[in-house]
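Quick notes on the structure that follows.
Note that this complex is displayed minus one protein chain, with the remaining chains in position.
== chain A ==
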Amino acid sequence: MIEINEVTKQFQDKKKFVTALKHVSFSVNKGEVVGLLGENGAGKTTLLRTIATLLQPTDGTVTVSGYDTIKNPNEIKKRIGVLFGGETGLYDRLTARENLEYFAVLYGLSKHETKVRIDDLAKMFGMRDYLDRKVGGFSKGMRQKVSIARTLIHNPDIILFDEPTTGLDITSSNVFRQLVHQLKREGKTILFSSHIMEEVSMLCDSVAMMHKGELVYHGNLQELYQSEGSSDLNYIFMSKLVRGNENYAS
């Protein structure tokens, strides 16, 4: 479903080139939930933006549902939903319904499809009471629900979340976790980055660990526990980073 093949991404910072991704390769299968782990600056957001067609790889290729991110970005955009951060991408002066309607228009949904979809999402997230209120006055939790609903408005098969629970309280984080379970049951493919190991442990089938732009591990979570002889993902992650640093130094 998502094929990342030898992807390198460089940014030009004044006269220097900064390499954010170095020959990253892995794939995410249909219906799989994959956690993307890494420290700040490891390249997680750059990778998600590259998959989402917002950035073009300097080298290598990314294909989503068989479409190349450079050659067919619009085909990919129709099929994926992306949420950067937990409660972003909303217009404060519009109501929750107006926000959702606007993005439905941008994704080419008809009026009838939009109405049905908003009703479904409002029911799913318990948003009916505040659907017609301006987003500016919402709590973080309410905003998060509308943001996720906005991401799912066109019913995408593939969903990318970039640190979706950062800065959210426990209740809002639980809403997100329940949603991932539900989406997984619906057969959606999910790739999300996180710093919270419990969350990854609880939700993911596989993990991809990144360190200084390189992929240091990718594989099934249960297999990882067996090979490392521990089910403490935090410990495994730290030891992978130490090994990554040693390799980096050598």
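In this text, contacts are C-beta pairs under 8 Å (C-beta built on N, C-alpha and C of every residue); 3 or more make two chains touch, one makes a residue touch a chain; residues count from 1.
Basically, contacts and distances are computed from a predicted model.
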For the chain that's not shown, choose its UniProt protein name out of "Sodium transport system permease protein", "Cation/acetate symporter ActP", "PadR family transcriptional regulator" or "Glutamyl-tRNA(Gln) amidotransferase subunit A".
"Sodium transport system permease protein"
Residue of A:K16, A:R93, A:H112 or A:R185 touching the missing chain in the full complex:
A:R93
Only one of A:V82, A:L183, A:M210 or A:L224 touches the unshown chain, namely A:V82
Of the residues listed, A:A52, A:A96 or A:L241, which one is in contact with the missing chain?
A:A52
Sort through A:F103, A:Y130, A:F192 or A:Y217 and give me the one touching the missing partner chain.
A:F103
On chain A, what residues meet the omitted chain?
49, 52-56, 74, 77-78, 80-82, 84-85, 88-94, 98, 102-103, 105-108, 150
